[in-house]
Each structure stands twice: as C-alpha cells, then as structure tokens.
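One protein chain is absent from this view; the other protein chains keep their places.
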C-alpha cells in the first residue's frame, strides 16, 4: 500500500498545476527507484546532460497537459 | 488468451488512477518480456540510469492521461 | 493492398482495448519490417534491454489513448 | 510549393485511417530527406534495429490519434 | 522581441495544416540554434540518420495534432 501523496488534480493556479506536474513526474521515477540517495546521485549526473534535462522536461510537459485539462486550463 | 488483469479504467481517487497507470505501463513491458526474473534483473540496472527512469516515468505519464480522462479528472 | 487486419476500434472491455493497442503498435513495426523471422530475432534482443522495452511500452500507451477514447473509456 | 499529397483526414475505415497515419509519418521523413535512394538505404538499416522500428511505430501512433479523432473513431 | 512569424493556426486544407506543423517544428529548433548555417550543416548530417529523421517526424506529428484540432480536422 502506497502512502497518500496525491489528493487530486485541482490547483488554484496554473503555476501550482505546473508544480503538481513536476511532482507527478518525480513520483514516476521514485516508484522505480525508491532509494532517495541513489536518485540524488543520478540527479547530479543528469543535471549536467542536456538531453537528460530535456527528457525530464518532457515528462513534466505530458503531466502538465493532464493537470491543465483537469483544471479546465484555469480559464 | 490473456488472463484477466484489467477490469476498467475507473478509480476512486487520483492516486489510485496513478497506480493504475503504473500497472498499464508495466503490462506493456511484461507482455514483451514475460520472464519475471529477466524483468527483475533489468530493473536493477535501469534503476541506476537516470534516462531509463525518465523514460519509464514518461510511459506512466501517457497512461495517466488516459486514466485521468476516463475518470473525468476526479472532479 | 494491405490485407484486412483492423475492423474498428470498438472493444467490449478495457483489456481487449489494451490488446488492440498492442496489435496497433506491432503493426507499425511489421509494416516497416515485414520479415517475421527478423522481427523474432530483434525481439529476442530488445526483450533483454530495459529501454527498448520501455519504448515499446510507450507506443502501446499512445495507441491505448486512442482506443480508450474511441470506446469512451468503457464507462 | 509542395505537390498535392493530402486531401483530408477522412477515411472510410479504421484500417484506411491507419494507412493514412503511415503516410503522414513517412511524409515527415521525406520532407527532411527528399532523396528516395537515401531513404531506401536508411530503411534497410533501421529495419534491423528494434528501437528504430519502435520509434517509427510511435510516430505512426501519434498520427493515428489525429486521424482517429478526425473520423470520430469510426464509431 | 520575436518577429511575427505565426498569425494563427487556421489553414484552408489539411495539407497546409501539415506544412504549418513543419513550420512549428522547425521554429522550435531555430529558436535554440538561430544560426542558419549551423542548422544547415546539422540537417545534412541528420538527414542521413534514420532515427534523427524519425525524431524530427515525431515533432511534426505532435504539432499536426494541434493544428488539426484547431481546424476541427478540416471536416
């Protein structure tokens, strides 16, 4: 049983929606590699790799689509 | 004939939806590589590779879009 | 002229929809590499590569979005 | 001025929609590499590479989403 | 301030929509690498690489989804 970490997709603002997208992207990584120390070590390395940063940014982008739709784009 | 493993896309909460997205992503891997021992070995390796983790996270993100839409974003 | 292999996107259940997504993903590969023997050989190799499995899983995920939408998410 | 190669996204069947998706994917390649001889040579090579086949299959999947939506999923 | 290069997403035909998708994809490259001479040199190289062509084709596919939706699929 996973601990409670996601209560819903509604956010007050677009920026909070973006922050939620980041959280969703990181969770996907964290579930495969639950060791925080390993993740920190990997982050140091991929933070120096342009493509790695781009790939990570893309996952955020996909989740942001979902969160934005869930909030009717904060219209 | 595949065994029954997916009964629908409805979930009670967003977090359960995320868990379903993970299940859908893993199933896509499991169908190509049905050997659990091989998958476990591969997981050990890619869990140490930042890009592999990001790619896996992206598949979850794509499935989460589907599950979230199926649940009308748990509005 | 391609033989008839796809009659529609409607399926009775979400799981059958997932199976259709797999079929759609494999067809995309089969059309570029029609030689079943070559595909079998390639599958043996990429089934041992974590990223290859993830990439294949992602194509299924994209098709599953389409099939799920076509079935109104089996609501 | 490009010659006329795309008259619309409507197709009679899902399978014809899939064929249109393939055409759209190939056009994206053809516009960058217009030399048919080069493309044929490249195809020989990537047809032996599992990941290349998967990537090509993914582009078809993205276009198939568009074509399927344009046809209201051939409901 | 960027010069005016995009006036809207409406096009008369699906093919013009595809051309707009290409323009949108290229703009994404051009903004990161504004040097036309460098881009031309890179294009010569990736036009000989099957995966590079596929990746470029995928960006067009994503933009074509957007343009097609903006035009209600030229129904």
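The chains carry the letters A, B, C, D and E, assigned in the order they are written, with residues numbered from 1 in each.
One rule holds in what follows: a residue touches a chain if its C-beta (ideal position, glycine included) is under 8 Å from a C-beta of that chain, and two chains touch if they have at least 3 such contacts.
The shown structure was predicted, so the numbers you read here are calculated from the model rather than taken from an experiment.
Peer 1: If you put the missing chain back into the full complex, which of the shown chains would it touch?
Peer 2: Visible chains that the missing one touches: A, E.
Peer 1: Residue-wise, where is chain E in contact with the chain that is not depicted?
Peer 2: Missing-chain contacts on chain E: residues 2, 4-10, 24-29, 31-33, 38, 42-43, 45-46, 49, 51-52, 55-56, 58-59, 62-63, 65-66, 69-70.
Peer 1: If the hidden chain were put back, which residues of chain A would touch it?
Peer 2: Residues 13-15, 18-19, 22, 43, 46-51, 53-58, 60-62, 64-65, 68-69, 73-75 of chain A touch the chain absent from view.
Methods note: only the chains that are shown with their structure count from here on.
Peer 1: Please report the minimal path length, in steps, between chain A and chain E on the chain touch graph.
Peer 2: Contact-graph shortest path, chain A to chain E, evaluates to 4.
Peer 1: Hey, which chain ends up farthest from chain E, C-alpha centres compared?
Peer 2: Result for the farthest chain: B.
Peer 1: Same or different, please, for the chain B to chain C contact, judged on whether over half of the interface numbers appear on both copies.
Peer 2: different
Peer 1: Would you kindly tell me how far, in whole Å, the mean C-alpha position of chain D lies from that of chain B?
Peer 2: 27
Peer 1: Based on which chains touch which, is the overall arrangement a line, ring, star, complete graph, or other?
Peer 2: Looks like a simple chain-to-chain line, open at both ends.
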